[in-house]
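Moving on to subunit A:
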Amino acid sequence: MAWHGQTGTRRRWIVGVLIGVMALGTAWAPAAQAAEPIKIGFGMALTGALAGNGKAALMAMQMWAEDVNKKGGLLGRPVELVYYDDQTKPAAVPGIYTKLLDVDKVNFIVSGYGTNVIAPLFPIAMERNLVLMGLFGMANNEKLKYKNYFQIMPSGPNPALGWSQGFFEVAAKQQPKPQTIALVGADAEYPHNALVGAREHAKNFGFKVVYDGKYPPSTVDYTPIIRAIKATNPDLVYVASYPPDTAGIIQAAQEVGLPVKMFGGGMVGLQFAALQTKLGSKLNGVVNYEFYVPEPTVNFPGINEFLARYQAQAEKAGVDPLGHYIPPFSYAYVQILGQAVEATKSLDQKKVAEYIQANEFNTIVGKVKFAPNGEWAKSRVLMVQFQNVQGSDVAQFKKAGTRVVLYPEDWKSGTLIYPYSKAQK
Partner candidate 1 sequence: MKKTVPLWVVLGVVVAAFLFTRLGGNRYIYFAGYFVLQYIVLATAWNVLGGYTGYVNFGTAAFFATGAYTALVLILAFKATLPVQIVAGALTAGLLGLGIGYLTLRLRGVFFSIATLALSVVLQTVVSNWEYVGGGKGLSIIRPKAPALFASHAEYLFVVMVLLAAASVALAWWVQNSRVGRGLAAIRDNEEAAECMGVPTLRLKLFATTLSGCLMGVAGTPFPYYVTLVEPGSVFSLDYAVNSLAMPMIGGTTTWVGPVIGAVLLGTAQQVATVTISSELNLLIVGIVLVAFVMLAPQGIVGLVQRLFHRRSR
Partner candidate 2 sequence: MAALLEVRGVTKRFGGFQALSDVSLEVREGERFGLIGPNGSGKTTLINCISGALGTDGGTLVFRGKDITRLPAHQRTRLGICRSFQIPRPFTSMTVLENLCIPLEYAAHGQVPRSAVASEAMEILRLMGLDAKAQARPADLTGIDMRKLELARAMAAKPRLLISDEAMAGLSPAEVDAILPILFALNERGITIIMIEHIMRAVMRFSQRIAVLDAGEKIAEGTPEEVVSNKRVEKAYLGE
């Protein structure tokens, strides 16, 4: 019991039960079970490649369960999170969720973190017609078109396109208008998707693609790649990369000197304190996507309180101290599920799914409405530029001003310093 089936307020529960048992004897036990908890089950990357993000997501979800239980739970019943480590391995997913459903008898399942562990969930959810809440999956539902799937990453109904929309919109507005673009990304799932979108945008916006390359994730030195890109003399460089390559590419760009007008786009890793503080002022000028930044224009009800609580716990848990990327959204995807259960007064999968499909939700990441394919009805990928970054102090990233929102217009908080080289000074 100590190992799994952990509630957000587990400790308090145990203490409570213990006191109860001591005070009233064993007769008290059935009473404690009267309000049987509503169980939400999932696998989460607690080890393996994505464990850093997985642990942060788990922490936020536990905060949600705590919040709900403090207010008396859902439908008067406490909420319990049942989770196992999926080790970031897709092959572990079928086993974990079958156990959750058949042995632990959870009421709802939500996904773990990332596209690859969401994919194997579909057959299981579809066989039993379950509501499936997805956490940061990219275009998982494209072929399957499962109607009970809802995904929280705000990349919009067409994720591949929504992802890089801002980068291209912003670029197209600059004078003189950029003409050429280089596309480069890691040879893996996310970069591949992002580059597909970027290629299409390049065509639509009339930029000529002068370099289009993939590199293996195990690359040691990125200078040859940056040089090859530099040799094609592009105006724009769109990069879709994972954290280690993000660092390598930015470092190499600094060393080689990349005389381009805009640089960045889809680099994963720059959303986290670890890379932000290490790269420091080298980031200035880089344009990149974000889902949340602490700019005055981006102020959702409850987010600041959430982040304050999260940041207080983060240090001890050894997760990202900022929590701008995954935590609010992992809080929000269970928040939506909870709101739907409350609203329908039901644990029925069909009713809950229909409700989520039909309604707009107020969450700590703002208003969320889902499109028929389970993605956000409208993309809200922010395109930001790093400005005024100095040194490696983490506090500067907690405040407004270092990541200025350029796109979409609704949230815009500053203007692009153009070209890239100018922002570097």
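Keep in mind how these were chosen: all candidates are chains of the complex that A comes from, given by their letters.
Odds and ends about this structure:
Methods note: a residue touches a chain if its C-beta (ideal position, glycine included) is under 8 Å from a C-beta of that chain, and two chains touch if they have at least 3 such contacts; residues count from 1.
Not measured: the values here are computed from a predicted model.
Between subunit A and the candidates 1 or 2, a touch occurs in this complex only for 1. Only residues 3-4, 46-47, 84-85, 87, 89-96, 98-99, 101-103, 116, 119-120, 122-123, 127, 140, 143-144, 186-189, 192-193, 214, 216 of subunit A touch candidate 1 when the two sit together in their complex.
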